[in-house]
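Only one protein chain is missing; all other protein chains are in place.
Here is subunit A:
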Amino acid sequence: MSVPPRYRAKSRVDVSGEESRAKAVAVATELFALTGFKGTSVAAVAARTGLSQSGLLHHFPSKAALLTAVLEERDRQDGDFLAGSAGPPLGWAAFDALAALVARNSTRPHLVGLFVRLAAEATEPAHPAHTWVREHYSGLQRWLGDAVRSGQERGEIAADAPVGSIVRTTIAVIDGLQQQWLLQPDEVSMTAEFEAFAGTLRARWAR
């Protein structure tokens, strides 16, 4: 069965520009994750997207631009995952949300691997993702800082809790667990280890 002939306008699927762009980003994410940034060609992304190479370059002028789009899309998706339309979780709820994020990362080892490698490489100022990696970390620090201060204002978190230190060690634990989990996926449970870490924070600073 199908729809009425009145709507049979075109013979070939004509994917709109927005859809092609989104699909290219999804394909590039998968290919970067599986074969690395260096090992992925623009041609391979174009082929899997169903675009010509020039069609892809129309959306993304270079491979570096594609990488930036992939990373921005990842941050956008992480943001939606954590916050939805209601605004970011604050207080201890932020740490529950981070635990869910860590669980989510545990289902996508290739993407975590891509991020870990890129984040290390992109500390180099000349790297195409250098601006992104700086903004990524400063954004994370701002949110977690707000979360802890908000917890203090609400009385969930002790007023004398060291905000900056809690923020930096929390990020360090997540990054360090990712690194170890990539090396020993069957022995390290990022989710359980992060839960344990959040538990010690609560035990020390919850009110």
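The criterion applied here is as follows: a contact is a pair of C-beta atoms (placed from the backbone, for glycine too) under 8 Å apart; a residue touches a chain by one contact, two chains touch by 3 or more; residues count from 1.
Throughout what follows, contacts and distances are computed from a predicted model.
Peer 1: Among "Acetyl-CoA acetyltransferase", "Dihydroorotate dehydrogenase", "Beta-glucosidase" or "NADH-quinone oxidoreductase subunit J", go ahead and choose the protein name stored in UniProt for the chain not displayed.
Peer 2: "Beta-glucosidase"
Peer 1: Where the complex has a chain not shown, which of A:L34, A:A65, A:A120 or A:A158 is the residue touching it?
Peer 2: Final answer for the missing-chain contact: A:L34.
Peer 1: Hey, which subunit A residues sit against the chain that's not shown?
Peer 2: 1-16, 23, 26, 30, 34, 48, 50, 80-86, 89, 93, 96-101, 103-104, 106-109, 186, 189, 191-192, 195
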